[in-house]
Every structure is written in structure tokens, then in C-alpha cells.
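Presented below is the structure to which this report refers.
A protein chain is absent from this complex, but the other protein chains hold their places.
And now, chain A:
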Amino acid sequence: MPEQRVVDADYLLLEAPRERKFITGAQAMAEAVKRANVDIAIAYPITPQSEVMHLVGDLWAQGYLKDYYRAEEEYGAMSAIAGAVRGGARAFSATSGPGLLRGIEAIASWPGHRIPAVLGVLTRVVNAPLSIQPDNVEIAYLLNCGMVVLHAENQQDVFDFTLASFVISEKVDVYIPVAVCTEGFFVTHAKGYVNMTPEDMKLPPRDPYKAPVPPTDCEIPPARIQRDAPVQKSNFMSYLIHAVWQQEVWSSNIRAMKYIYKYLGGPIEVVNPDAEVFVVASGCAAAQGREAVRYAQMEGLNVGLVKVKSIRPFPEKEIREALSKAKAVIVPEHNIVGWLAREVKAVLPNNDRVIGGPRVYGGMTLPVELIMEKVYDAFGIKKQKKVVV
């Protein structure tokens, strides 16, 4: 293990020299953990997350982490992360599909406990028939937990988002967990070029005194409330405290936006801002949307892309501005429910211009041709279908 020196977070994230490597998404996430001065990682194996946590376990063996263990199952892993963070540690875990759902009761309690942990979500199918194939329907379940949810398009995003997440989640005005999601296999098991910060530099250690709540204390809420669950409705707790507590979690989520601007260049990326028709996509679908923009340019069609990096906080204002003049908005997704299309429809005026699709799921890839079909429809172009026998 090379000796790592602590450098300022802003320097590491924004100014430090970068070296280009050709690595998988799983490696990119582990490389970010290597530079994040993480104290403890806890996980329970599930495909396709296992690759990430194997690599993080290897980091522990090399001395980059103080502790690492395999929990009894996901609920245990996510609960133990909460305990470690309340005790002052910087913690990381990753999960996938059904594992996420098994741990989600604990995960959903993290923001209310003001737990600044980072969770890698390497997505996969959760519906029956059970499968390990890539699909991002599980992100739909994360959206209302209160945590910050980022969606990485490629290996570079995985590295950048993961490293920045440790800094964002520990800002005292945020102090809630961050999920870094990306599609399993398509990103986790495929290689791409990643510009990485030097491996002999790491973030400053977590300062637990910069916390909006005191360290673990079973006498104060929310630990007290959870211990004495029926007491929540008794005479000593007002209902308003529960209401403002939830408001506080979502206020913290909103406050994360300024750091998303600072460290990730903003919650969206806009390609060809003067386009008539836009593809709005996150994660892997954004990569295919980028290809659709290239195809469209070759065919002389004015198509743009809005890549959504931050799903929570959702960039309502930014999306409204970027799409203010769009005639049609195409939202391709890697899931059957169309959670992103719903989000986009909810923030746009005249939302009948939003085309929810194309959608692929169950591990199917998203061919650019499917997006182009929607593009032709939006422009009113009729293409003759060629049948190849």
C-alpha cells in the first residue's frame, strides 16, 4: 500500500492531477473508496455488487480501511453502518436489487438519524422471475427515503460521484447519506476510461464533531423514539416534532444541491441546448441518449440531451429551464415503471410533450435505434421498416 497523504477535499476533487486508467465500474468505485479515507465497510454479497465489495475487502487487506466485515445479511449490514457512523466513523457499503430492498428499512432510517454514509447501488432486476440482470427499477424505491441519490452514466461518473459523495454527505448542512447508483454489469463489469486522482492522496478524516446531532446517545431522539416506539404517541412527544423532523431531512436534501454544483458541475448536463427535441436520461440510458444525439446530428435533426446526474435532490428548476422550448421530451429508461419519466412529467408545464420511453428491462440493452424511433415520431418522420429475413 502506498503511503497516502491527506489533502484538502476541494483540492482532491477539483484540482489534483488525474491519471487515466482503463478499468471496470466496480474498480472505479473501489478506487474512489481507496481515496476516501474510509474507516469501515460492511457488506453482504449479492450480484452484481459483490465485485465492488470484494475489491473494497482487498483494500482493507492492504490497510486502506480500518475495518471490514461481511454482515449476517443486508438488514444487518445497513444497521451496522448506521451504528458505525453514529459512533464517528466514515462508512461505505454497496448493494444490489433484492439486497437493497432487504436493507431498505434500515437505509430509509439513515437520513432521519442524520447518517452521512455512502451507499453504492449497483442495480439489478428485483421483480420475479428473479434475475441478476441489469435494470434500475430499484432506484424507484430509494427516491422517497430522504437520501441524496446520484445516478452515474459510466465508469468515470462512478469514480467522481463516489469520491464526492463522502464530502457532500458530511457537510454539516447536509449530513444525510448519499446513494451512488449505476447499472450493474453494463457499468460495473465493463471497462471504460477513468481519470483518477493520485492514489497517494486521500480525503481528510471525518470530523464527527461537525455533526448536527450529538454522537450516539440512546436517551435522545431518534434512538429514544425507536427504543420506546409506542411512546411516540404519548404525551411527551408532540406530533409537530415528527413533522418538522421529516422536513429537516428534506431540507438537508435540498441543501446538497449547492455541493452537487460545486463538485459535480451541477445536477444536469445539457448537450445541444437549442434543440427542438430532447432526450432526458440518467445512468446508462444517458450514454445511449448521447449516441442518439450523434445519430440525429448525422441525419440533420436538432436533438439535444439532458443528462440527469442527481435524482435527489431532483433538479426541478434546471430541467424546467433546459426544456422550456422543447417540443418533445423523450425519456428512455432501464426499467418498466418509468420512474424518471414520472419525475420529469411532474416538474414540466405542458407535460403531454413528455414521451415516457423507450423502456427496456430484465437485462435487455437499450439500442439507440429504439430512441431514434421516438425521435422520428417526435419530428413526424415516417421511416420505412426494413425486414431482414
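Here, a contact is a pair of C-beta atoms (placed from the backbone, for glycine too) under 8 Å apart; a residue touches a chain by one contact, two chains touch by 3 or more; residues count from 1.
Simple rule for what comes next: contacts and distances are computed from a predicted model.
Asks: Under which of the names "DNA phosphorothioation-dependent restriction protein DptG", "Pyruvate dehydrogenase", "2-oxoglutarate:ferredoxin oxidoreductase delta subunit" or "Branched-chain amino acid ABC transporter permease" is the non-displayed chain listed in UniProt?
Replies: Going by its UniProt entry, the chain not pictured is "2-oxoglutarate:ferredoxin oxidoreductase delta subunit".
Asks: Of A:A16, A:A190, A:A211 or A:L370, which sits in contact with the chain we cannot see?
Replies: Of these options, the touching residue for the absent chain is A:A211.
Asks: Can you say which of A:V6, A:V244 or A:I381 touches the chain missing from this structure?
Replies: In the full complex, the listed residue that touches the missing chain is A:V244.
Asks: Just name the one of A:E15, A:E105 or A:D173 that touches the chain not displayed here.
Replies: Result: among the candidates, A:D173 touches the missing chain.
Asks: Going by the contact rule already stated, which one of A:H54, A:K258 or A:R294 would touch the omitted chain in the full complex?
Replies: Missing-chain contact among the listed residues: A:K258.
Asks: Please pick, from A:L130, A:I220, A:A346 or A:M364, the residue that touches the omitted chain in the full complex.
Replies: Looking across A:L130, A:I220, A:A346 or A:M364, the contact with the absent chain belongs to A:I220.
Asks: Contacts of chain A with the missing chain: which residues?
Replies: 114, 172-173, 175, 210-214, 219-221, 224-225, 231, 235-238, 240-241, 243-245, 247-248, 250-251, 254-255, 258
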